[in-house]
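Note that this complex is displayed minus one protein chain, with the remaining chains in position.
Presenting chain A:
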């Protein structure tokens, strides 16, 4: 694969060129194998959802995509994972740069115990994205607006981020992730700690963000997967069982196990 040349390729490539792709990905925690030969392409400006029973390796897969597995002791990743056709596990790759391009939102909202403003400004400061204070203010406002939180917090930007409600905190974390202007956003069950109204807002938000970002979302709710994603991948016991267009997968699954899972027979 001619990685370097293709890395420079502009985003105007064909829509169906995958933004990220994984080939023969195996992940081990110590001796146990958590993912087995996973081949999956993540389409650009699409929402891809990962579903499957608990413990099947969805979070593990997601963490491979921005190398968050690196910080887990005893975790080993094998296989090819590329972002814009560049191997993200090659030696010499700057993890800091990678994570600036592939952001992440976690299951439990985890705002830093700092002000709302500083929460958003944290990433841009880290990566030197703002020259002046005005630039930074601008980034903060844009990010909060995109996350649909600006109206609610614009009068209390200096209040602690931990003082917001759970749903607001999660939108704050999304804003924090988009403030560094990533290309891909990974979301690990972003709504599981939220009530239905907050969930609906985040789903709306995901749909809007799709214009500018590539999104991978792990979810336990099949309705949610059906509502927000264009492509769905079903994992089972570390195997990627089936991946196809969301509608196709939910109406006409090819694999017995998928059928069983989406009809609620196990999982």
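Heads up, the rule we're going with is that a residue touches a chain if its C-beta (ideal position, glycine included) is under 8 Å from a C-beta of that chain, and two chains touch if they have at least 3 such contacts; residues count from 1.
Here is the rule we use: contacts and distances are computed from a predicted model.
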Protein name, per the UniProt record, of whichever chain is missing from view ("Phosphate transport system permease protein", "Cbb3-type cytochrome c oxidase subunit I", "Transketolase" or "Acetolactate synthase"): "Phosphate transport system permease protein"
Sole residue of A:35, A:100 or A:116 that reaches the chain not shown, by the stated touch rule: A:100
Residues from chain A at the interface with the omitted partner, ascending: 66, 68, 71, 95-100, 103-104, 106, 108, 110-114, 122-123, 126-127, 162, 173, 176-177, 180
